[in-house]
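Following: one structure in structure tokens, then a few remarks.
Of the protein chains in this complex, one is absent; all others appear in place.
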Amino acid sequence: MKQEQTNHNYAIEMKNLTKKFGNFVANDRISMKIKSGEIHGLLGENGAGKTTLMNMLSGILKPSSGQILVNGKEVHLNSAKDATNLGIGMVHQHFMLVQNFTVLENIMLGIENTSFFGILNRQEAKQKVVNLSKKYGLKLDLNAKIEDVSVGMQQRVEIIKVLYRNADILIFDEPTAVLTPQEVDELLETLKLLASEGKAIILISHKLKELKAVANKTTIIRRGKVINTVDMANTSPEVLAEMMVGRKINFQRERKSVKTGKEVLKITNLKVINEQKIVKVHDFNLTIHAGEIVGLAGIDGNGQSELVKSLTGLKPIESGKVLINDKDLTGASPRKITHNGVGHIPEDRQRFGLILQMNLVENASLQVYNQPPYSHGLFLEPKAMVKMTKEILSDYDVRYSDLSENVGALSGGNQQKLIIARELSRNPSLLIAVNPTRGLDVGAVEFIHSQILKAREMGNAILLISYELEEVQQLSDRIAVIHEGTIVGQAKNEDLTESEIGLLMAGEKLENKEEIIHAH
Amino acid sequence: MRIKKVRLGGISVPLISIFLGLVVGAIIMLLSGFNPLINYLNLFSGALGTPNAIGEVFRSATPLILTALGFSIANSAGFFNVGLSGQALAGWLASVWFALSFPHLPGFILLPGSIIMGALAGAFWSGIAGFLRAYFGTSEVITTIMLNYISLYGTNAIVKGVLTSSDADSTPLVPIQARLRTPFLEKLTGNSTFHWGIVISLFMVFVIWWLMKKTTLGFEIRSVGMNEDAARYAGMSTKKTIISAMLLSGALAGLGGAMEGLGNFQNIFVNTSLPDIGFDGMSVSLLATGNPIGIIFSALLFGILKIGGLNISISSNTPSEIVNIVIASVIFFVGANYIIQYLISKIKTNHNSSKLISNSIKGGHK
Partner (left out) sequence: MDLMTILSTVVSTTLIYSAPLIFTSIGGSFSEHSGIVNVGLEGIMVIGAFSSIVFSLFMSKTFGWMTPWIGLFVGGIIGTLFSLIHAVATINWRTDHIISGTVLNLMAPALGIYLTKLIFDGKGQTGFISQPLASSKIPVLSKIPIIGKIFFENTSIVAYIGILVSIFSWWLLKYTRFGLRLRSAGEHPEAADSVGISVYFYRYCGVLISGFLGGIGGAIMAESITLNFSGTTIAGQGFMSLAAMIFGKWNPIGAMGAAAFFGFAQSLAIIGKYIPIIDKIPNYWFTIAPYLITIIVLVAFVGKSQAPAADGSTFIKSK
């Protein structure tokens, strides 16, 4: 076992790497080693310390203690530049791209080719990029601005950016989160190709399937500590999951059979345009019944945000009709829609759902502060607000230390639970939930899913919009797929396979499948 | 525990900022060959030494309380009202104009009427910026600055062309029954310009405190200011809220101007630059971190500095502008509160760790 002396075999090695933020230990004596030509998975829940670890490898954070060895030699990374010079490159989860720069400018930024006096030499850079993109089959539109290209291409830009800097050690941080199943397959192929070229690859993911598909080995970390490093060839996904969470988990959601009732939501021929007058939602038709969860699958940016905003009154409707409980609420104000029995778990909880600098009581009262008993006319009734807050927080298991603490001090999971408590405690006949579990740990995910299922059993209609296909499949009675602002197919959950949904998400039509109702 | 800490920070940053601002002023005085200690002593004795001086301090704090409240209410709605000077000037003009137009009205109508006209004019002036921001998304920082200058030159044109018969530079005094200064107060404070406006200011402090804490409108203003998206999500009308906050803000600034018109000067004249009460009010509010009660103390401090500053230049050659340098420095440090809090926490932890070290007799730690 003790053969670590011959460590020059390893492209990169971490020894007892520790990172503390004040008293909080984000990474506790983490050791990992990766060979050239190997794809090494890094598995852990949100908040387990994966990103902190990788930020140390890419020179963004400095370790509190421990060593990093590159090709057997100890190195000290003081900046992103040091990491780049040592051949370490990172593809960030949130793309590090300047929106109004061109693809080429983004790639060359930081190591620009220049002629005299620092004048940019775009031609020289272009040649090098074209060669790389041919070599790895990564298609790019070099003169397009980032804001105009697809998410898939943005990711290819990030990869080329790293290769352009001659990286031999590539770190991918949750690279598949924003891709369609087919794009995921392409990316995984690219990873294999890179590995076969002799690159060492670290793949951070919480998706077991992907790790299983490409990784040679995987290191599992939990609460900043390494739990184990395993060979992927002989480890089952269940074992991996258990190591990740620390207990047995159930990925199957139990959906009791519920008799669906009357139509709660009926959308006909909805059309929504954005500020730039571009059509984001068109010919959109959808009906949801009481006691039914309809999952809307689709890639981020296909009109989901605009759809939700128009349904909840945050965005004007160009044409079409929205009926809720047979009442025409097309283009009504957010308040009117709320008062007609709609609950909304918004896409971005910190931006829309909560006011982080306000306390728990104020946030819990956001939707009801203007009606009795919480206020009379102009006068607020703080006592009633506090009483209600206490009740719903305990009903929905929100952990807090003091009602007067700012919501910003709560963990992400508790913030989301607060929103769910606020929205579900009003017992809405229609719940619109957008990415309700994004960025949460497994425990919180289970809790929130069970609450959504409970709402369904109580006969509420639920529109679930999620970029996580797995979540849509776990919860939905019916799945509709949105592509470029319209539904391109919908069917009962059981009647659709993952790859079929993937094709629909990418805008392909499915032939010879009679269960699927095409929009046109 | 946590909350206590935040509150403590709330007072300690302004106090440290005032101290550091005075230090900067002292350094500048030393460099220019003046004795800062004597100057500061003269400053405080000049501001607090006689009933007259104290009266002047309160008089000078009166409009500052109002403009500061105006800044803070707009700021709560996320709106940076740099146009307080112009709004105050509009209020000053309107109050004097009204009082001069109806010289025969009885005092119980004319005085409140003039004050209300001042508030309305201020509200109208800031309402323009609020409206443009709400409906066109135009940056209020730019529009209020531009409105300041329009107010300045417009007011001057009205003073010369409408309110005076022969192109004079100042109007006659407002009718006696419209004045806030009374013989009683003058007698009380050794003939100072102290006037009843202070009562209005303190009353407005209470009103604004109550509005922000206890009403749905206050809740909406704070929500919109902290997170406009979430406020919209919660069904609040951000347009309505922004405009309400801006109208209130301008009304308060206009009241501040009316205090000058009916109290301090009792007339209006051609101004060469924007009245100080605008930017000073903003500084007062920043120093008080927007807290209505804090604004009272902060405004009094500014009154002391302003009135005492005059005494500096009487009793030595030191230019009275040193006071404005001190004020600017104080606001600089209030703005840089991050670095102050950082240093406080650093000193605390160093203190703690040095205790630990001495307890465990462990050397070599820095």
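Each chain gets a letter, A and B, in the order it is written, and its residues are counted from 1.
Following the convention adopted for this analysis, a residue touches a chain if its C-beta (ideal position, glycine included) is under 8 Å from a C-beta of that chain, and two chains touch if they have at least 3 such contacts.
Keep in mind the model is a prediction, meaning the values are calculated, not measured.
Among A:61, A:200 or A:243, only A:61 touches the chain that is left out of the view. Contact with the chain not shown here comes from a single listed residue; of B:23, B:146, B:173 or B:344, that residue is B:146. Among B:38, B:105 or B:328, only B:328 touches the chain left out of the display. Residues 55, 58, 60-62, 79-81, 84, 90, 92, 96-101, 105-106, 109-112, 114, 117-120, 161 are the ones on chain A that touch the missing chain.
Listed by residue number, the positions of chain B touching the unshown chain are 28, 32, 80, 82, 132, 136-139, 141-143, 145-150, 153-154, 156-157, 161, 272-273, 279, 282-283, 286, 317, 319, 321-322, 324-325, 327-329, 331-332, 334-336, 338-339.
Here is the rule we use: only the chains that are shown with their structure count from here on.
Taking each chain's centre as the mean of its C-alpha atoms, chain A lies 46 Å from chain B.
Of all residues in chain B, those touching chain A in their complex are 2-3, 214-217, 219, 222-223, 226-227, 229-237. By the touch rule above, chain A contacts chain B in their complex via residues 312-314, 333-335, 338, 344, 346, 351-358, 362, 366-367, 369-370, 375, 377-380, 401-402, 404-405, 409.
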